[in-house]
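Before any comments, here is the structure.
The complex is shown incomplete by one protein chain, all other protein chains being positioned as in the whole.
Moving on to subunit A:
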């Protein structure tokens, strides 16, 4: 057995070095090279660039507090949508803190008569960076946006409708609205609305 012990040392040391080079350096480097050449948009974070400035990523939610923007979900990442500190709240179902937070969020959420507040709008996501809300959560905010922006509600509503993404092939995934993309479109609509005919 002592002999086996000695004979196992060399392969253990050499194989560690070889596999570290192959799997730890060559493999990620090769994937990076191919990705950067063939799919640079995705490989670099699906960034949204407006007038030469990076305004965010298609995949990452951001904080919206102004009444004239659609709001995303509450976020537990850092001070809210900190994309360098993803996190959920990790509050359990019987947590007083969760209960109080949701109660306060419900108070400040207008509920239109006959429709319930969708759960996603008053709960934090798993990553704290959820880029989406449910279509119901977006529609619920239409009248506030229309009022703050001085736009007709119907136009804002149809803008939301245009941004509803359905399940893949009608089966896979949930209906959702990308909040950042919607707000960019809203800004564009407001800008064109101010200049052009309504």
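By our rule, contacts are C-beta pairs under 8 Å (C-beta built on N, C-alpha and C of every residue); 3 or more make two chains touch, one makes a residue touch a chain; residues count from 1.
Heads up, the rule we're going with is that contacts and distances are computed from a predicted model.
Enquirer: Report the protein name recorded by UniProt for the chain absent from the figure; options are "Cation:proton antiporter", "Potassium-transporting ATPase potassium-binding subunit", "Cbb3-type cytochrome oxidase assembly protein CcoS" or "SpoVR family protein".
Expert: "Potassium-transporting ATPase potassium-binding subunit"
Enquirer: Identify the residues of subunit A touching the omitted chain, counting contacts across the whole complex.
Expert: So the residues of subunit A touching the unseen chain are 1, 4-5, 8-16, 18-20, 22-25, 27-28, 30-32, 34-36, 39, 42-47, 53-66, 69, 73, 77, 81-96, 98-99, 102-103, 106, 116-120, 122-134, 167-168, 171-174, 176, 180, 183-184, 187.
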